[in-house]
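All protein chains of the complex are present and in place, except for one that has been dropped.
We just call them A, B, C and D in the order they show up, numbering each chain from 1.
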Amino acid sequence: MEILQVEAPLVCTYRIPGLQHVSLRVLRNTKTGKRQVAVDPVGCREGNWVFTSLGSAARYAAGDYEVLTDLTICGIIDNWEEEQQ
Amino acid sequence: MEILQVEAPLVCTYRIPGLQHVSLRVLRNTKTGKRQVAVDPVGCREGNWVFTSLGSAARYAAGDYEVLTDLTICGIIDNWEEEQQ
Amino acid sequence: MEILQVEAPLVCTYRIPGLQHVSLRVLRNTKTGKRQVAVDPVGCREGNWVFTSLGSAARYAAGDYEVLTDLTICGIIDNWEEEQQ
Amino acid sequence: MEILQVEAPLVCTYRIPGLQHVSLRVLRNTKTGKRQVAVDPVGCREGNWVFTSLGSAARYAAGDYEVLTDLTICGIIDNWEEEQQ
Partner (left out) sequence: MEILQVEAPLVCTYRIPGLQHVSLRVLRNTKTGKRQVAVDPVGCREGNWVFTSLGSAARYAAGDYEVLTDLTICGIIDNWEEEQQ
């Protein structure tokens, strides 16, 4: 499970039906700068460090296998420092 | 879910039966320059910033598990700047 | 779906039973130089630019879920230039 | 299966229900410095070199398909040197 930082909610006017009822966040790898979008069943705040599940586990982790994500936040890490990523 | 920019439709005279009835797009990671092909159930336009689902979720996201893709566009992102990728 | 160039058939005297009846090709990412092996249900020729499906979609794309590949050619791209990869 | 070094237990006050009853470890790739979180069904100690399974195999390896991980420790490697990673 990857370790990433929460940056912002995702703003999108159009999404497929399989993602309509979920909260989406932009996550950032602070080392590489790469951003990804994840489903957030946890209720994260900007700046939180989280770990994520990829693949079919992400659908179950989103609380419903019908959620068509490949990345879901699984928990918030306590006391994580940016340089640890 | 990865964040990519729509570049162009994919032109191909031959494709496997499992992809015959879908719209295919070339997507580009503007940071690395890498291009990928994705199924587009959304109806994107060139230049749109989109996020994509990978793996088995991509087949469901394409609207039909019989579509043999590993990458499908899940939504169009509003107000995304190239430098954010 | 990744975009790769067909280099050559794969020559191997031993393969597992789950791959015995399929045509295997060496594909090359011309940007990174990395080579991979894919099942070819299409009948590609050396130099063709193709796009490939990864994961469980690759098994279905090979025409039979019993084919134990993780990468299958899904179509031949028309008019692709090397610098586009 | 990837080869990684055990660094520390993961400290997190909130995690999704699908990960509540498992032991989580931070693993580190000593070559790239990248850290990941894995389920530990083995009982590793800090400094151990382990190999991990990714994807759906990770859920079974955790001892229960209901565990929503994408990375699980599968064994402890004997006599591994850091420079081998």
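In the analysis below, a residue touches a chain if its C-beta (ideal position, glycine included) is under 8 Å from a C-beta of that chain, and two chains touch if they have at least 3 such contacts.
Predicted, not measured: the structure shown is a model, and the values here were computed from it.
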Chains shown that the absent chain touches, full complex: C, D
Touching residues on chain D - with respect to the absent chain: 1-3, 31, 41-42, 51, 53-58, 60-61, 72, 74-79, 84-85
Sites on chain C contacted by the missing partner chain, in the whole complex: 10-16, 18-19, 26, 33-38, 55-56, 58-59, 68-71
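Rule of thumb we're sticking to: only the chains that are shown with their structure count from here on.
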Centre-to-centre distance between chain D and chain C (centres being mean Cα positions), rounded to whole Å: 32
Chain A-chain D separation of Cα centroids, rounded to whole Å: 20
Multi-chain contact sites of chain D, meaning residues that touch two or more partners: none
Pairwise touch network: line, ring, star, complete, or other: line
